[in-house]
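Only one protein chain is missing from this complex, and each of the others stays in its spot.
Labels run A and B following the written order; every chain starts at residue 1.
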Amino acid sequence: MEFAVDFGLRLISQLQSPTIGFLIGGMLLAALGSKLTIPSAIYQFIVFMLLMKIGLKGGMEIRNAELSDMFLPMLFAVIIGVIIVLAGNFIFSLIKSVKRIDGIATAGLFGAVSASTLAAATVLLDEEAIVFEAWVPALYPFMDIAALVLAIVLANVHSKKENETSEEKVDYWSIIRDSLRGSALSALILGLLLGLVTNPERVFDSFYEPLFRGFLSILLLIMGMEAYERLHELKRVAHWYVLYAFIAPILHGLLAFGLGYIAHQLVGFSPGGVVLLAVMAASSSDISGPPTLRSAIPTANPSAYIGSSTSVGTPVAIAVCIPLFISLAQIVFNI
Amino acid sequence: MEFAVDFGLRLISQLQSPTIGFLIGGMLLAALGSKLTIPSAIYQFIVFMLLMKIGLKGGMEIRNAELSDMFLPMLFAVIIGVIIVLAGNFIFSLIKSVKRIDGIATAGLFGAVSASTLAAATVLLDEEAIVFEAWVPALYPFMDIAALVLAIVLANVHSKKENETSEEKVDYWSIIRDSLRGSALSALILGLLLGLVTNPERVFDSFYEPLFRGFLSILLLIMGMEAYERLHELKRVAHWYVLYAFIAPILHGLLAFGLGYIAHQLVGFSPGGVVLLAVMAASSSDISGPPTLRSAIPTANPSAYIGSSTSVGTPVAIAVCIPLFISLAQIVFNI
Partner (left out) sequence: MEFAVDFGLRLISQLQSPTIGFLIGGMLLAALGSKLTIPSAIYQFIVFMLLMKIGLKGGMEIRNAELSDMFLPMLFAVIIGVIIVLAGNFIFSLIKSVKRIDGIATAGLFGAVSASTLAAATVLLDEEAIVFEAWVPALYPFMDIAALVLAIVLANVHSKKENETSEEKVDYWSIIRDSLRGSALSALILGLLLGLVTNPERVFDSFYEPLFRGFLSILLLIMGMEAYERLHELKRVAHWYVLYAFIAPILHGLLAFGLGYIAHQLVGFSPGGVVLLAVMAASSSDISGPPTLRSAIPTANPSAYIGSSTSVGTPVAIAVCIPLFISLAQIVFNI
């Protein structure tokens, strides 16, 4: 009972946070037909700035990190990405009205990670003064790539079964390479490297760090507008997607929270790290995922996977899962 | 005599302010044929940032404002918008060489408000340490919408008289709705709402507030370049527009200053608020107005209203009216 009250109060207070306020504000703007737009050049720049900042911070901290501490969460990130895609594939295979290839692509996108949802979570952890190892966001590519690669492999296996004449082999390495070359992972990894091998403290403190919170507020505004505008895409796909997109982020996050808790017990993984691992699992990719899947699984219907992810999955991940896992951590870890 | 000397000195010192320096710098660049351009994506982003900042600040302060204090200035803002359009319509109707529809559109644009002129005024008030209630910029939409709606109604009435067969009715609500949906008012109102219902102090202090002055300097540079480039548009329209655009901002501002003074006596409206109300009345819309009028009064010649507003009205509002009303306030209110 006390848990429910405590959780309810925390949930309400986090809904009043400006971070989520901007997301809801964007949805309101779109709902009311506002002509306000953020130019795409600004959007691209904002994404670059956010990921560089996350990467630089991670790189600067990995220098001081115990790599042995990082290994287990890294392994868990890969395992979570794999489990999400396998589970999603299995669930959608039970629903006959959903095309197999669409189900696989959707599972892949929900296994992949949203860097901006992750960024929002780091800000909220900061506001709650919950510490986490700065290398935690660097776990992102491990879960992301594992999920996307596996989804593409499953899609290719499925196509092969349908069309036995096809002799083409899945080029695993090229899929990994394309993921790493995408603008999102490129910026994150570049930031990591520069944080690792140069001394970017001054430019970080004078530029990337102070602008982060503001640019994130604008990104959330954009995401809110997009989420609303793509709601209609869901009308064309089975209602099953809505159900999956509502429930899956919470279950994925709880699975990751459990594995994170094990890492906490074994290697002292921080409470904030456990929350971030859970948020990574709960989030679905909004930047790197869609173009990757669209080019690698061209037969899948983007309305299915983008619609369920952007319209339902991401709002649930930000507005439900982030406060849920923060509250859970505050109770489980007694902080 | 003392007034004239005092006013002259203040005027000169405000012409040396960087705010006005950037406007004149932009005009110089255009006059000398510079190829310097600020990309339109940056321009849109800057306008968004400025209006969000003004909105957020307003919203954060309305929480603490006495709504009873705000009511009278709000009513006066509507009245001023209506008087400007009616007066402009009457004046232009006396000049036979000016097409009625062009005169109405021009009056509408001069009744509408320039958010960036308003922003410039808030910075100059700040520099002079003249206080104003933070909700004052929130009066802007009331004057803006009243003027645009009335101009469009007058234009429709005029068209109806000319073409008696037309049976279409003016859709007042759709005009109000379109004004609110424009990117300028959307950003301002969104900022107001977020300032009212969330706690954006941190993102405001780390992002919107520190970047405001710099983005404004760039906006003024752009406006200076545009004002110069559109000077030639005036050659094609009657010289009456130039005369109107020179004199009207000053008279509109003085009218608003008078009403603001009444509000000062009745409900303690601040001296800075009186200046801002006068600047709103003196300014003509450069962002929300032109597209609204172009689509709602398609028969009016944009060279007439945009030319007189951007080339003459806005420079007069910024370079003459802002320092004039600040000086007037300093003498009238003895500050």
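Simple rule for what comes next: contacts are C-beta pairs under 8 Å (C-beta built on N, C-alpha and C of every residue); 3 or more make two chains touch, one makes a residue touch a chain.
Please read these numbers as outputs of a predicted model, since none were measured by experiment.
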item	value
Candidate in contact with the missing chain, chosen from A:208, A:228 or A:261	A:208
Which residue of B:29, B:79 or B:193 touches the chain not shown here	B:29
Residue numbers in subunit B that touch the chain omitted from display	16-18, 21-22, 25, 28-29, 32-42, 210-211, 213-215, 217, 221
Absent-chain interface as seen on subunit A, which is shown	39-42, 44-45, 48, 177, 180-183, 186-187, 190, 193-194, 197-200, 202-203, 206-208, 210-211
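The rule we apply is simple: only the chains that are shown with their structure count from here on.
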item	value
For subunit A placed onto subunit B, the superposition rotation in degrees, Cα atoms, nearest 5	120
Whole-Å gap separating subunit A and subunit B, where each centre is the average of the chain's CA atoms	43
